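Coming up: chain A.
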Amino acid sequence: MADTGSARAQILGGIRKALNSAEGSEEARRRLATHPRNLIPARAQLPHDRQVELFAAMATEVSATVELLGGMAEVPAAVADYLAGLNLPAEVRVAPDAALDPIPWDQRPTLTVTKGRARDSDGASLTGAFAGVAETGTLMLLSGAERPTTLNFLPDTHIVVLKRGQIVGTMEDAWDRLRAAGGADGGRGALPRTVNFITGPSRTGDIEMRIELGAHGPRRLHILLVED
Partner candidate 1 sequence: MQPTTHAFPENARKALSDERLQKVLAIAPAGFVNRRKQAADRLPEFEALRDQGRDLKNHVLANLDTYLEAFESKVTEQGGHVHWCRTDQEARDAILGICRKVGAKTVTKGKSMISEEIGINDYLESNGLTPIETDLGEYIIQLRREPPSHIIAPAFHLSKADVEGTFRQAHTDLPADRVLDEPKVLIAEARQVLRRKFQQADVGITGANIMVAETGSTVIVTNEGNGDLTQTLPRVHVVIATIDKVVPTLEDAALVLRLLARSATGQEASAYTTFSTGPRRPGDLDGPEEFHVVLLDNGRSALLGTEFQDVLRCIRCGACMNHCPVYGSVGGHAYGWVYPGPIGSVMQPALLGVKEAGHLPNASTFCGRCEAVCPMRIPLPKMMRHWREKEFEQNLQPAAMRRGLALWGWFARRPALYHAATRMAVRALGALGRGKGRFASLPLAQGWTQHRDMPAPEGKTFQQMWAEKKLAEKKGKR
Partner candidate 2 sequence: MADTRPAPKVGLFVTCLVDVYRPTVGFAAVKLLEDAGCTVEVPASQTCCGQPAFNAGDRATARDLARSTIAAFEGFDHVVVPSGSCAGQIRKHYPELLADDPAWAARARHLSARTHELVSFLTDVLGVTDTGARYDGTITYHDSCSGLRELGIKEQPRRLLAKVEGLTLNELPGAEVCCGFGGTFCVKYPDISNRMVEAKTADIKETKADTLLAGDMGCLLNMAGKLKREGSAIRVRHVAEVLAGVTDTPPIGEKA
């Protein structure tokens, strides 16, 4: 690509000429540094309890299912019962995420638990989440060594463990938490390779505008909302 440099120079030069700007703008650099918020809808500006309710209501509206649990100890039974209730195999592929270590899987020996990235044969996955966004019932998941992205998309059933305290009002609140966590990626301040915002299971309306679930990604999204 010998001419990439000149293409770059020409495009930027053309823009500067049209804008009458020689060396970029201080205002723009300030915006990048301070990332001011835009208008935030009032909907999710609520006390935390109400944000949790809103999250569950919005997630349910988009065909996710939400189950409330008293603690991580209840997760194995909840997963086993959920899969059994749908006549699905008692197998789950789990993210090798330290945040999920407190789950006592050995309490349910009939449930086959393996850890790692998703394989084609995996029917159900279980992951954690970084945050839940109340405004739209959206889950925010980050990629990382312990959090393979394929788990969010390849299996037919995606089960997510979300702590109540992880629920925030808006996407902006979630970004702030991520920034406070140093980008949650070794403190480099950069975003993880992939940030997935997931609002309900996969869907398509491409055939005669009828909404069907499970187009390419999971057809079921089950959220285990766990007390802190």
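Picked so that all candidates are chains of the complex that A comes from, given by their letters.
In this text, a residue touches a chain if its C-beta (ideal position, glycine included) is under 8 Å from a C-beta of that chain, and two chains touch if they have at least 3 such contacts; residues count from 1.
Nothing here was measured: the structure is a model prediction, and the numbers come from that model.
Undergrad: Out of the numbered options 1 or 2, which touches chain A in the complex?
TA: The answer is candidate 1.
Undergrad: Help me check something: in the complex, which residues belonging to chain A touch candidate 1?
TA: Residues in contact with candidate 1: 1, 3-4, 7-8, 10-12, 14-16, 18-19, 21, 24-25, 27-29, 31-32, 35-39, 41-43, 58, 61-62, 96, 116-118, 120, 135-138, 143-145, 148-150, 152-154, 170-172, 175, 185, 190-210, 212, 214-218.
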